[in-house]
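One protein chain is absent from this view; the other protein chains keep their places.
Chain IDs A and B follow the sequence of writing; residue 1 opens each chain.
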Amino acid sequence: MAKAKSWVFTDARKNVWIDSKFLGHEELGVSDCTVSKRALRGGLQDGVDIIEVTNGPLSFAVLPTRGMGIWRGSYQGLSLGWDAPVRGPVHPKFVRLEERKGLGWLQGFDELLVRCGLDSMGAPGEDTSLDNNGNPFTVFLTLHGRIANLPAHYVEVQADAESKTVSVIGHVDESALFCPGLRLQTTVTVAANSNRLRVADEIVNLKSTPSEMQVLYHWNFGPPFLDAGARLLAPVIEVAPRDRRAAESIKEYDAYLGPTSGYVEQVNFYDLAAPPDHQTAVALKSAVGDKAVALRFDKSQLPCFTQWKNTAALPEGYVTGLEPGTSYPNPKRHERERDRVVKIPPGKTYRCEMTLEVLSGKEQVAAVEAEIRNLQAGKSPAVHAQPIAKYFRV
Amino acid sequence: MAKAKSWVFTDARKNVWIDSKFLGHEELGVSDCTVSKRALRGGLQDGVDIIEVTNGPLSFAVLPTRGMGIWRGSYQGLSLGWDAPVRGPVHPKFVRLEERKGLGWLQGFDELLVRCGLDSMGAPGEDTSLDNNGNPFTVFLTLHGRIANLPAHYVEVQADAESKTVSVIGHVDESALFCPGLRLQTTVTVAANSNRLRVADEIVNLKSTPSEMQVLYHWNFGPPFLDAGARLLAPVIEVAPRDRRAAESIKEYDAYLGPTSGYVEQVNFYDLAAPPDHQTAVALKSAVGDKAVALRFDKSQLPCFTQWKNTAALPEGYVTGLEPGTSYPNPKRHERERDRVVKIPPGKTYRCEMTLEVLSGKEQVAAVEAEIRNLQAGKSPAVHAQPIAKYFRV
Partner (left out) sequence: MAKAKSWVFTDARKNVWIDSKFLGHEELGVSDCTVSKRALRGGLQDGVDIIEVTNGPLSFAVLPTRGMGIWRGSYQGLSLGWDAPVRGPVHPKFVRLEERKGLGWLQGFDELLVRCGLDSMGAPGEDTSLDNNGNPFTVFLTLHGRIANLPAHYVEVQADAESKTVSVIGHVDESALFCPGLRLQTTVTVAANSNRLRVADEIVNLKSTPSEMQVLYHWNFGPPFLDAGARLLAPVIEVAPRDRRAAESIKEYDAYLGPTSGYVEQVNFYDLAAPPDHQTAVALKSAVGDKAVALRFDKSQLPCFTQWKNTAALPEGYVTGLEPGTSYPNPKRHERERDRVVKIPPGKTYRCEMTLEVLSGKEQVAAVEAEIRNLQAGKSPAVHAQPIAKYFRV
């Protein structure tokens, strides 16, 4: 087997830093692929590093400065991501997480994929854990945790001529004295000319004691995949609304409105069906059914699926979030009470792998629809008309 | 009409960025004017972009990194601005707005002109608005809001040979998901050899629903315009002290002390006279009366005028603030109760225009004094000895 080629862009410990770089398909040794790295300047994006990858039809941009999130992408000219009310990508130096009662994270939120976590994610709230003196210590956890606003200390690009794949690798530490010590090691991979992008994450407990961990993959889609009449395809065992607002439309949980001024978000919590190999899938299908995005993931790794409907007017951010997670994005204490917070042994790793696939044309869309119908296996979903205690509020 | 020349320095969306630039009068096509752009390095100013403009006698520096504030200026060698206890200009990355119970804004405060706003300004305090679920949501608003610590995503210089003017244009967004969405579009203009600088702001509601807006133009002057015996010239219908401290000197509301160790700030609220065209004016006249700065603005745009007397010792910051605003700088909830918070319809714009004029020589000063006396039109000002509920505290 031929050894993969490798370019280290950042290694803070070794003082390796490449300011900007272009790798053409010849240098990569993978046809139709290119990788480009540079720093953005001006406005809120000043100082943000961006790595742009294309494999021919599929392009996307990884943000080492923002916890290796995926800013946005496109496939055959179809836009992946959404138009957020903030012009990003936003450098963490402009994000004050504590602001607006712990909602400061929203000031930087505009990605296609943003990870929420790693010590905590979900709604802000008080949480009691033990301090370094072993005494109960109440902290205020801000929305969706810290990982999206931490920079990678290690960034590498790999290209493998044999498998015709290009990968972007990044390591991000969420660690400090008397704080949790978790490392994200992510690998984002595409094959030449593929319509798929694979995210493989390892989350390592750096400490010598067990560590709690939460992660949620906040995938966000706007037009052209989201439109009036778009539908969520999902193999649903059970779905429940988060609150009374979500309950208003729970019967049409899978349906999306067009941009609607004054729309208030609706969040639904799902238990998805999965076969014995745990591989499940969801998709967002446009109204006409000629395009879709599908997410495939392992339910044993990411057992909780959340749907965020935010079909507000375009200036407010017309978007839906498809969010596989280790738990639901409720305040951490609620998830802990329901035994949904992961605990990683010292030095051990928690793996999360998923694939984003872009489907173009009715034939491809019909195939993924059949695949998900197959996962459903003819069983009727249990649709709770009201919030249930299992998920959050009663 | 000849088309104005234009140079785009920053356009974050289009990845336009000019690191440094000098435009001489020949390139500008405007005699005696130059424009120079660069990034400051070291200390708290590290990474701050600065655009220095001169028109011959009048020079000033605009700060795209700090919400297009005007750092300082000079006219025929007379200094415009003040010596703040912090060495600025301060990059927003060093400003933690939430610190000291919401007074962190002070860590970056040293400008000649700093805008306070745009969602809120004034003293810190709790404020209840509706959250994205339509429920009452109480946020803690920090001192003077966010706009001064947000960078411009668009910066342009224009030069017009016909009118012999040079303008610096900047766009700054204060916007995020589930947050207000307001855009400042400012144009700062000088004509060659003029003693005037014009600020024309458009504040746009980017959202599809009505948006509250507050803005206050915090113009700050120290020596040589402020000195022992300097006077505020203003066409006063009514003036009231903010609190008991201000009430101590309300009879001499227009008089200034020299640098006074231990001096505690005094703030007075004004209702100014204005003719049917709304154009009013205030000025700060030095003791001898041979120099002054005058602000002219439209009372229908900026109905509330606040005077900040802070004649502390020089190391503490010897300064007065002349502050036209859409409201007074009280906590937002108080201003809302008194119906002084602007509401901008979706997609609409609120305009604020003002002129700073520097007057040199007793003749010029006497002319502005007569102009303001004329606005007063012989009516006696109502001077409230104590705070009144109309403005704030009783």
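Some observations on this one:
Please note the rule applied: a contact is a pair of C-beta atoms (placed from the backbone, for glycine too) under 8 Å apart; a residue touches a chain by one contact, two chains touch by 3 or more.
The structure presented is a predicted model; accordingly, all values stated were derived computationally and were not measured.
Of the listed positions A:10, A:54, A:107 or A:330, the one in contact with the omitted chain in the full complex is A:10.
Among A:50, A:97, A:213 or A:257, the one in contact with the hidden chain is A:97. Only one residue from B:16, B:86, B:255 or B:383 touches the chain missing from this view: B:86.
Where chain B meets the chain that is not shown, the touching residues are 40-47, 84-87, 93-94, 96, 98-101, 103, 106-109, 243, 245, 261-262, 264-265, 312-317.
One chain is missing from the display, and on chain A it is touched by residues 10-13, 15-17, 19, 47, 92-93, 96-98, 132-134, 138-140, 142, 150-155, 173, 175-179, 181, 206-209, 346.
Note that in this section only the chains that are shown with their structure count from here on.
Distance between chain centres (mean CA atoms), chain A to chain B: 41 Å.
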